[in-house]
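Before I ask anything, here is the structure I am working with.
Left out: one protein chain. Kept in place: all the others.
Let's look at chain A:
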Amino acid sequence: MTAPALQTTRRCPYAPPDEHTRIRDTDSGITQVTLPSGQVAWALSRLEHIRAMLTDPRFSSDRQNPNFPRFTREQPNFGLMRPSIIQLDPPEHGPARKAVVGEFTVRRMAGLRPRIQQIVDEHIDAMLAGPRPADLVQALSLPVPSLVICEQLGVPYRDHDFFQARSSALLSRAVTNEGRQQAAKELRDYLKDLIAEKAADPTDDLLGRQLTQGNDPEDVLSLAFLLLIAGHETTANMISLGVVTLLERPDELAALRKDPERTLPAIEELLRVYTIAEFANSRVAVEDVEIGGVTIRAGDPVLALSNAANHDPSAFDEAEEIKLDRGARHHIAFGFGIHQCLGQNLARMELQIVFDTLVRRIPTLRLTTPADSLRYKDDAFIYGIHEVPVTWDDPA
């Protein structure tokens, strides 16, 4: 029997593809699927199984392993740079992550709060001064995380058009392999020059500090590349999606305005229901492993259907419902195991500041088209929305 082709189109923005739900609700919750690359992969769909895989060293994150699950026949990036932390396994992963994670602690992120608030306010000022309707994606969702990560890394924001274009090409399933390879190469060359400048003339920013702490410039290059891509569109897409969900729920919006304590739990729920990086938790087995009664052989690709897992009824009560005050934090929207998102506390804070500031400053903010007619990114590795047209009333 040949394994059926993987479906990737969601039933609705808040629900995984029906096929993923069906797989999850079979006896084992595990089946084989054929990926667009032609690879036959195991698909895991339950929270318990994916958590087990992500904490088991017999599964590897080595994206250069030819059996790592892929959505294209070839993987761009091959040989372009040293592997970055997201591709490293133990024992290399730990020291590489510890060399940078101090830059992302909860306390360090709290220190960025005033500056992020200022950036958000400036972008809202500019939006309010401009024409209506406005596209929230261009006015706020994209520029805020982009500016924040640029300042943190020490990458000139004036070049953001350049790397925004390359980063979305890299994250699109619709762009050819050659196109993505080219985008990766251009971004690499750009960062290489920047890092050479910083090595010659040290700067007090994340990349500069990595260099002065004696990290190899080749490793700093791979890290810069990863952070720029990972820190960009992910948060941007969550801002857009989250605002749409909130605008569709005026009661919730009013509750948030009254009680900012509700924002952080709401963010966790939005992360869960959207699971924008739904395949990021995939791995390749390097030894035989049994999960849920199925034997996965060394060398088998394993795809994590994280969106199905985040809607798993055995892990979340009324998993299909969006409950902004649910307060469940055991979802895997940021992954699980040693690779769990390095930027998660930055992302949480950006989302919190954006949502709080929007509800406070523009109480009449609304969509100009119904949410179900927006163009969702069904063709991207990171789920999102292309445009979010919004309007508002003049202040009374």
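To be clear about the criterion, a contact is a pair of C-beta atoms (placed from the backbone, for glycine too) under 8 Å apart; a residue touches a chain by one contact, two chains touch by 3 or more; residues count from 1.
Keep this in mind: contacts and distances are computed from a predicted model.
Asker: Would you mind picking the UniProt name of the chain not drawn here, from "Nucleoside ABC transporter ATP-binding protein", "Ferredoxin", "Tryptophan synthase beta chain" or "Sulfate transport system permease protein CysT"?
Answerer: Missing chain, UniProt protein name: "Ferredoxin".
Asker: For the chain that's not shown, point to the residue among A:Gly94, A:Pro114 or A:Pro260 touching it.
Answerer: Here the residue in touch with the unshown chain is A:Gly94.
Asker: Among A:Gln64, A:Asn177 or A:Gln340, which residue is in touch with the absent chain?
Answerer: A:Gln340
Asker: Among A:Thr26, A:Thr55 or A:Thr295, which one touches the chain that has been omitted from the display?
Answerer: Residue touching the chain left out of view: A:Thr55.
Asker: If the hidden chain were put back, which residues of chain A would touch it?
Answerer: Looking at chain A, the ones touching the missing chain are residues 54-55, 94, 97-99, 101-108, 329-330, 334-342, 344-345, 348.
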